[in-house]
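Apart from one protein chain that is not included, each protein chain of the complex appears where it belongs.
After this line comes subunit A, so read on.
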Amino acid sequence: LVVVLSPLPRLRGLLQRCWGRLERGLLSGLFGSQSPPLGPALAVQAPVCLPQQVNDTGESSEAPSLLDSILWMAAPKKRRTIEVNRCRRRNPRNLIKVKTNIDVCPECGNLKQKHVLCGYCYAKVKAETRLIRMEIGKKEGGPLNAPPVETVVLYDGEKPTEKDEGKRIIERARKRPSWFVQD
């Protein structure tokens, strides 16, 4: 049974009344000694059937069965008042603590946590790395084609030095960023 709540309140009220009537019809008719009647799963702490039945079935022979142990389940005895609820929700243990480990990044001036990399600088480096990787992808042409040599990234107007003899060279068509130091 799928009950869909439409936004119109009158239709919703009608559906709720239909559902109630259906429930009452089910309860009154058939389920005496059978399994507990199906209903909303709002409070299932004890079986709906009578306790005498439990005594009849499980009294003599076996140890505390599942039916007995259901009756020992923990359940709230009284409603928690709003005053008690407020005391629990507002005590300093549950409030959010003020963080004292926030600093200013010396490079870009944004805020950063002391033990974490600056988000802005990291994003900046990540973008540039992504473009370099795209260039590498274009040069290799496919997966699993990485040559067994080192890679060197050269920007506008830079020539490979004698140190970069056997290395693979990746060209990037822009000025060298200040944070990417050349060896």
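We take it that a residue touches a chain if its C-beta (ideal position, glycine included) is under 8 Å from a C-beta of that chain, and two chains touch if they have at least 3 such contacts; residues count from 1.
We adopt the following convention: contacts and distances are computed from a predicted model.
Visitor: Can you work out the missing subunit's protein name as recorded in UniProt? Choose among "Exportin-2", "Latexin", "ALA-interacting subunit" or "Large ribosomal subunit protein uL22m".
Guide: "Large ribosomal subunit protein uL22m"
Visitor: From the list A:M73, A:V98, A:A127 or A:L144, which touches the chain that is not on show?
Guide: A:V98
Visitor: Just name the one of A:L111, A:M134 or A:V149 that touches the chain not displayed here.
Guide: A:L111
Visitor: Could you pull out which residues of subunit A are in touch with the chain that's been left out?
Guide: With respect to the unshown chain, the touching residues of subunit A are 1, 3-5, 7-10, 38-42, 89, 94-96, 98-99, 102, 111, 113.
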